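As you look at this complex, bear in mind that one protein chain is not there, while each of the others sits in place.
Let's turn to chain A:
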Amino acid sequence: MSTGPTGTDSAELSTDQPAAPSPAPNTRTAAPATGSGSTGSTGATGSGPSGAAPGAVQADVAPTAGGNAEIPAGAEGLRLSRISKILGGRTIVDTLDLTVAKGELVCLLGPSGCGKTTTLRMIGGFLQPDKGRLTINGKDFTFAKPEHRPTAMVFQNYALWPHMTVAKNIGFGLKVRKLSAAAIREKVDWALDLLSLTHHRDSMPARISGGEQQRVALARALVLEPEVLLMDEPLSNLDAKLRVSVRETIREIQQRLGITTVFVTHDQEEALSIADRVAVMNNGKIEQLDVPAELYRLPRTSFVAGFVGSMNTLDVAPRDGGVPLADGTVLPCERMSGDAGDAVWIRPEDLVIEPEGAPGSTRAVVLRVIPRGHYREVLLQCHGTTLRSFTDTEPEAEQAVGVRATDALVYADGVLVQQ
């Protein structure tokens, strides 16, 4: 039990706690938008020298220390080894391996049915794996019942007991552990103070707002001083503004207390904002486990590329250091991850809009400009291909502009090609 209330105030507690090891770099890519990228398939072919400029990409492609580097045995908070689960004759989780460092926050990100919640429920003990092994801080908990695990879960719909007050909800687990009334009160007060809920101590759950209910659920989990905190889409029922505020609260508290945390979400923006590392899941497997910046910049598979952020997906082989468009014209590209593949994906923010005729650009016509607050989303018709760009410039519809790509990801059979 490395975290939790110690009987001191929260400020003292935060300074006493060891800093959570943070494998993630401080710099995070700000994913500018959600939604799918524009697709601009082209059947154009052409020949010419392969003129990719791979140098910078090659350096970037190297595995990141925070991404998939081995975690020393002593620093392991949670390890899933070749975990599988079959439900209703369908393999939901397929020989999954995942190691979470002590104090680290890992997000399981993926579409519905990818197995992320099933994985979380196996960690919590609500489902038992058909195969594999699960250890928490080195101890085997593969088949332990939920009540015998050092885990605590924040449920999607909070799962607050409606017949108990906020304080009783938070103190229930402590009562089950047969702590004295004074100890329960002290720890409950600590949790209420930590989550700024003191004024709701005697409120019933139905009488408080969704955001407050979420904080009560978090307080109820934290007061148990879990070795691993599990969060099952805890923000999905909140409105957009509250979601941002509560996720910042969760992240701040998680880092203060240094709790090993597994956070399930299908919201890529949420995952990139809150996690030290993100595991993108598909068909019961982890497609990529990486720090958010790397995950966004270098998605190893086309599934990850398509799931995280927006993309211009062009099902063509790169040519002449650029991307062939529908009429055969090559869109110039400064850096490409590889020079041979069957698809080229370009982030909208890597598609630069310049004045028409600018050196190194090709001509395009603005179809539509969509204001997105601090940037604009621009749809372009570029030599028979529709492209999407996120830009700070202010082009107008039907205006002729120049377009070039700074970075492009090349995939062969859905796997990133790296030089």
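Note that contacts are C-beta pairs under 8 Å (C-beta built on N, C-alpha and C of every residue); 3 or more make two chains touch, one makes a residue touch a chain; residues count from 1.
FYI, contacts and distances are computed from a predicted model.
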Protein name (UniProt record) of the chain left out of view, among "Multicomponent Na+:H+ antiporter subunit C", "NADH-quinone oxidoreductase subunit L", "ABC transporter permease subunit" or "Transketolase family protein": "ABC transporter permease subunit"
Per the touch definition above, residue among A:159, A:183, A:242 or A:412 touching the missing chain: A:159
Sole contact to the chain not displayed, among A:79, A:220 or A:297: A:220
Option from A:73, A:182 or A:206 whose C-beta touches the chain left out: A:206
Touch list for chain A against the chain that is not drawn: 124-126, 145-147, 151-153, 155-157, 159-163, 172-173, 176-177, 204, 206-207, 220-221, 224
